[in-house]
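Could you have a look at this structure, given as structure tokens, before my questions?
In this view, the complex is presented without one of its protein chains, the others remaining in place.
We just call them A and B in the order they show up, numbering each chain from 1.
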Amino acid sequence: LKELDLSVYLSEIVLALGGDLRGEDRCIDRLAPIESSTPNDLVFISHPRFAKQLKLTKAEALILPPVLADQMMDRCSCIVTQDVYYYVARLTQWWRRRFEPATAPFVHPSACIHPDAQLAPDVRIGPFVVVEANAVIGAACQLDAHVVVERGAVIGAGTHLRARVTIGARCVVGSRCLFHSGVVIGADGFGFAPHQGTWVKIEQLGAVQIGDDVELGANTCIDRGALGDTKIGNGVKLDNLVQIAHNVHIGDHTAMAGCVGVAGSAVIGAHCTVGGGAVVLGHLTLADHVHVSAASVVTRSLLKPGQYTGVFPLDDNAAWEKNAATLKQLHALRERIKQLEKS
Amino acid sequence: LKELDLSVYLSEIVLALGGDLRGEDRCIDRLAPIESSTPNDLVFISHPRFAKQLKLTKAEALILPPVLADQMMDRCSCIVTQDVYYYVARLTQWWRRRFEPATAPFVHPSACIHPDAQLAPDVRIGPFVVVEANAVIGAACQLDAHVVVERGAVIGAGTHLRARVTIGARCVVGSRCLFHSGVVIGADGFGFAPHQGTWVKIEQLGAVQIGDDVELGANTCIDRGALGDTKIGNGVKLDNLVQIAHNVHIGDHTAMAGCVGVAGSAVIGAHCTVGGGAVVLGHLTLADHVHVSAASVVTRSLLKPGQYTGVFPLDDNAAWEKNAATLKQLHALRERIKQLEKS
Partner (left out) sequence: LKELDLSVYLSEIVLALGGDLRGEDRCIDRLAPIESSTPNDLVFISHPRFAKQLKLTKAEALILPPVLADQMMDRCSCIVTQDVYYYVARLTQWWRRRFEPATAPFVHPSACIHPDAQLAPDVRIGPFVVVEANAVIGAACQLDAHVVVERGAVIGAGTHLRARVTIGARCVVGSRCLFHSGVVIGADGFGFAPHQGTWVKIEQLGAVQIGDDVELGANTCIDRGALGDTKIGNGVKLDNLVQIAHNVHIGDHTAMAGCVGVAGSAVIGAHCTVGGGAVVLGHLTLADHVHVSAASVVTRSLLKPGQYTGVFPLDDNAAWEKNAATLKQLHALRERIKQLEKS
């Protein structure tokens, strides 16, 4: 496996990102996971509770919070910073910019751009991209191979659509977004009127509005609204294979892990987190700062901030079978306890 | 956000779709969600139990059932109809036809059509579409950008495949279907024979048969059968990110919400509904008119119509932890109750 060549001196990092360099300056090869680090690596410990991992590492360069720095300075070079995790995030971004600089603007000759589409002059448009009539592609956007932007859709400045993202007609995407491969924005919401045993389609006349700085994982889907729009706030982060149904509103800076499903017309606040595989039923309201545990099913509105969970505990299969069977008698057992208490 | 310009007179709507117009005729801008409506909007109340919402709306045009019409006629124009929801569905369809008329037939010059494929003369084929040998594309079909129809597949009249739908070799799709972006029909079913600690592939020699008037959501997958075919009935509606495994049969007019998984060889009746995130295990039978609640796991055949549920109730995390821990002792608790009853 070819690796990115990421060699830099610690002093270069500190010059770019701040922090205190303690011990000698050295050239490091890469930022490494602590468990597989070698002497030329840079590793980080984000919190004192991981201090015992320091003994495991062979790396001779560390990023540490102040409380851990003293004990390591005898054998290592340290970059000391209050918020290690945030520092590491900025470091990875700095590395990416440094070692994978953006290419010059281009429009691949195979791309199919409608003459009535508007492209900013500095876009990068890959092979077999389709941009339909009246679509608007903002400054410095990058559209990778096979991206489709349908008629009238608007993509904000600096947004990056990875290979084969689809943006449906009239949907609006903010600035500096990153959508991974296979994302589908603006498929029809799932709306049908029952009529004499069949389903009659309700045409989905709304669109999708997505804010700035939104990241969407691979194969994630956000449906267009039935009448109004589905709305995703600024700074929202959704992982892979997430389903957002029509008319949902998601507040700013809310994050959802993989395989989450949010049903129609749910209104989810800002700064929420939803764990992987969780399901939020339709027409519910979640307040700001609600946190739903992985694989939990939200069946009622949650109007107070807090952590909510509903998962059947895992057990070895034999134990589970006994408890699950008894669970079907639970209400009856409660009645028997009541009887016992009376007598 | 550019909106569809949907201005029409109420009298035009009634002329096209029926219903009684009461009060003065007026021009409305759009069909609006009741909570965000403005005076020039048309809103609807589908059922008397939503009557109190009428006070919230600023709209001066309403679609209502007869029992609600009298109380609103003093301040609004009303279209009165028995089945409001069905009326609204037809209205959205009428609007779509009126404001987004179908384009003339065309085959985009970039499309890659095998000379042995059969295309009806009035198809619309978008850029970078691939149609392989012996595929048949019926009258008035629309294949959007990047659609792939593999060899020998058959697409019925009037079917619309959105951007980058894939139809596998020898699969058959009925008439008037709508498949959203990213749908994959006819990937191999998940079939392997265990052999000395490894998995030996069972080639999937069947195909997929899909009826008429089927709608499939974005990134939904239907696998080909192992020996026979996977079969989807007429009028079936599947939402986004649904997984239908090999050899499954789904009866007519059954609907499944997002993120449902149906395992191999399950046989699901007609007129069933499956809520979002539910799982149906393999080789089970579900009778007609079975309704599975969202996120429930169907572990046995359901031979009687009805509503079935199995979801761990959501709670605040601290309460959940206590109850989940106790759940692991549930069978033992039952024994203790028995002992108490004896003594």
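As a convention for this text, contacts are C-beta pairs under 8 Å (C-beta built on N, C-alpha and C of every residue); 3 or more make two chains touch, one makes a residue touch a chain.
Being a predicted model, the structure only gives us computed values, none of them experimental.
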Can you work out which residue in B:Gln53, B:Gln71 or B:Thr326 touches the chain that's missing from view? B:Thr326
Hidden partner chain, touching residue among B:Gly182, B:Gly211 or B:Gly269: B:Gly182
Touching residue (missing chain; options A:Ala89, A:Ala102, A:Ala133 or A:Leu303): A:Ala89
With respect to the chain omitted from the figure, which of A:Ile28, A:Ala117, A:Leu241 or A:Leu284 is a touching residue? A:Leu241
Residue ranges of subunit B at the interface with the undisplayed chain: 110, 112, 128, 130, 146, 148, 150, 152, 164, 166, 168, 170, 172, 182, 184, 187-188, 190, 192-195, 197-205, 207, 209, 219, 221, 223, 226-229, 241, 243, 245, 247, 259, 261, 263, 279, 281, 293, 296-300, 306-313, 315, 319, 322-323, 325-327, 329-330, 333, 336-337, 340
For subunit A, the residues touching the chain missing from this view: 1-4, 6, 30-33, 36, 83, 85-86, 88-90, 92-93, 95-96, 108, 110, 126-128, 144-146, 162-164, 178, 180-182, 213, 215, 217-219, 235, 237, 239-241, 253, 255, 257-259, 271, 276-277, 294-295, 311-317, 320-321, 324-325, 327-331, 333-334, 337, 340-341
